[in-house]
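Only a single protein chain was left out; the remaining protein chains are all shown in position.
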Amino acid sequence: MGFMDILYIVIPSTLLWAAPLIFTALGGNFSERSGIVNIGLEGLMVIGAFTAIVFNLAFDQTLGNLTPWVSLLVAMVVGALLSVLHAVASITFRADQTVSGVAINLLAVGAALFLVKLFYGKGQTDIIQKGFSKIDIPVLSDIPVLGKLFFSNTYYTSYVAIIVAFVAWFVMFKTPFGLRLRAVGEHPMAADTMGINVTKMRYIGVIISGALGGIGGGVYAQSISSDFSHATISGQGFMALAALIFGKWHPLGAMGAALFFGFAQSLSIIGSSLPLLENIPNVYLLIAPYILTILALTGFIGRAEGPKALGTPYIKGNR
Amino acid sequence: MSNRVKNIIVPIMAVILGMLVGTIIMIVTGYDALAAFTALWNGAFGEIYYTGEVIRQVTPLILAGLSVAFAFRTGLFNIGVEGQLIVGWLAAVWVGVAFDLPPVIHTLVAVIAAGVAGALWAFIPGLLKAKFRVHEVIVTIMLNYTALHVTNYIIRTVLSEKSDRTEMIKDTATLRSSFLEGLTDYSRLHWGIVIALIAVFIMWFLLEKTTRGYELRSVGFNQHASHYAGMNVDKNIILSMVISGAFAGLAGAMEGLGTFGYASIKGGFTGVGFDGIAVALLGGNGPIGVILAALLFGALKVGALNMPLEAGVPNELVDIIIALIVFFVAASYMIRLFIDRISKKGVK
Partner (left out) sequence: MEYVIEMLGIRKEFPGIVANDNITLQLKQGEIHALLGENGAGKSTLMNVLFGLYQPEQGEIRVRGKAVKITNPNIANDLGIGMVHQHFMLVDKFTVTENIILGKETKSGLKIDLKKAEQEVRDISERYGLAVDPQAKIADISVGMQQRVEILKTLYRGAEILIFDEPTAVLTPQEIKELIQIMKTLIKEGKSIILITHKLKEIMEVCDRCTVIRKGVGIGTVNVSETNPNELASLMVGREVTFKTEKADANPAQSVLEINGLVVKDSRGLTAVNNLNLDVKAGEILGIAGVDGNGQTELIEAISGLRKSESGSIQLNGKEIRNLSPRKITEAGTGHIPQDRHKHGLVLDFPIGENMVLQTYYKSPFSKAGVLNFKQIYQKAKSLIQEFDVRTPSEFTLARALSGGNQQKAIIGREVDRNPDLLIAAQPTRGLDVGAIEFIHKRLIEQRDNGKAVLLLSFELDEILNVSDRIAVIYEGEIVAIVNPKETTEQELGLLMAGSKQKEVGEQTNV
């Protein structure tokens, strides 16, 4: 197997595994930039995966090939709804944001499995028939070498994820909305005195995280797992959180980190079939994202520093 | 109303609200709520066997709760109990399998090994917090997954030959007790509960009665003032994390030496670590509170297993209820406002 052959396998696989991480990490970016810690990303992905699968199974007859995309939209809405709970607890009721995030994770798993048993009478769903499928992107896949590397044997969702990352960057750093969102996460009182509604901005930030987390879960379920059970999402959300931090709370950084983590994940799965890698225990690949994130926080790989007001509730009139 | 009374009412209200929402969910989804709660009760206390199982379940919950509570009280959020627990579990089983020691001593060595392993795993975030001011929440989350993959790897390659689980620990290392099993109609109740209760006492005494505890609490509240007062801030941060991790490691020993007697490859977390957060939170981070909260969650978890059998209700309902209780305690500001309003009306 030549080097190019390896790349032909690894790159599409990386894009596949990275897509859910990119969506979810971008979601986390909006929440944390507004000053709200969101370790509930895992739960948001769980609920997104669950929703997408259930909706997909129920409507694939009527919607045909559109099914996965519509399911994704529904997952987005349900993810957003669940995140409202986190917003209410941590913004309006000043709950400890980490604790509220833990509760989101517990609740999502409990509710999803409860409903799976209610709907299907067993612990996991059937396998969906209309998932996202591998495609060669028209025109682009005809480019010599690059076409085969980056645009063949792949999924649309991966490209949507990358486009969304650029949109998120534009929104966050080029628009008034982004300026206000970041101001609220850095110095909420300053934003308040400038007439910006801190509570509203933070609600929007958290709800966007729910929407994108829901999409992330929906993408994962419909392109990787194809069904939903207790083990469908196991750590993807936390890895997205890691990507967000490793990417230094920057949308494009988060995207880069997510691609890198997707690369590590895909290697840990397909590595045993590749020359050179077959003898390396995959434990190193599995833990690489987490160890790298710790190193980034510590400052060994350029210090990652979060928004200043991250994790602190804003109470009007308190100095 | 005094703060002390409020501190007791808030968790009780949270539990009631959690149960209430759980009931509503059952009614909406067409289940028989009364039957479900009856099944839950029977499944926890209906027979002595079940009660034995509840206490067995409570044992690691107490220790995980202590771990979180100890960190909370000293200004840290240890969300890494899960990882420290898995590491402790592995260490205990390792000692249980690999050594030949007389009974009791073997058990003690294995338990201590678990505590030390958990402590060492928690030493990392403690050190990073003390030396680099890195927030412990993210580091401990990352270390949870690291622990999961690393222990899986060790089980597969070092403690077995590509198998999914280790051998059983030697009889000399076990926490199991035919006496306790006989007492509870052959439940898996083991001596771990005694260790858990001793640990509760240690946490209370250390934190409330000793100069070390005074320093740990002081550093937890205000590092600057502690530094000014001549305390070694870095050392206390690390120590707080290490002690918290030791409790978590002990929780792992309970599973490894008591409930299971082996360690196996895990696809995901045990959940005990995250439940520990719920226990600590509901128990107000105090020793008695932790015991009571662990008892509640233990009973819910064990009782839930009877719900599908007796009432046809998925046992995940209990997970929902626990999550809701965590929510309501976390958002206790809401409950406090509510209590204030009620008590003001009472005065009028």
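The first chain written gets the first letter, and so on, giving A and B; residue counts start at 1 in each chain.
One rule holds for everything that comes next: a contact is a pair of C-beta atoms (placed from the backbone, for glycine too) under 8 Å apart; a residue touches a chain by one contact, two chains touch by 3 or more.
These numbers come from a predicted model, not from an experiment.
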Neighbouring displayed chains - absent chain, whole complex: A, B
Residue among B:Ser226, B:Ser244 or B:Asn306 touching the omitted chain: B:Ser226
Contact partner of the left-out chain, one of A:Val74, A:Ala191, A:Ala258 or A:Leu310: A:Ala191
Residue in contact with the excluded chain [from B:Ser218, B:Thr259, B:Asn315 or B:Ser332]: B:Ser218
Positions on subunit B where the hidden chain makes contact: 209-214, 217-218, 221-222, 224-232
Residue numbers in subunit A that touch the chain omitted from display: 174-176, 179-180, 182-183, 186-187, 189-196, 308, 316-317, 319
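Heads up, the rule we're going with is that only the chains that are shown with their structure count from here on.
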Subunit A-touching residues of subunit B, taken from the complex the two chains share: 25, 29, 77, 79, 128, 132, 134-135, 137-139, 141-146, 148-150, 152-153, 157, 267-268, 274, 277-278, 281, 314, 316-320, 322-324, 326-327, 329-334
Subunit B contact footprint on subunit A (complex, rising order): 37, 39, 85, 88-89, 93-96, 98-100, 102-107, 109-111, 113-114, 117-118, 230-231, 234-235, 238-239, 241-242, 245, 281, 283, 286-287, 290-291, 293-294, 297-299
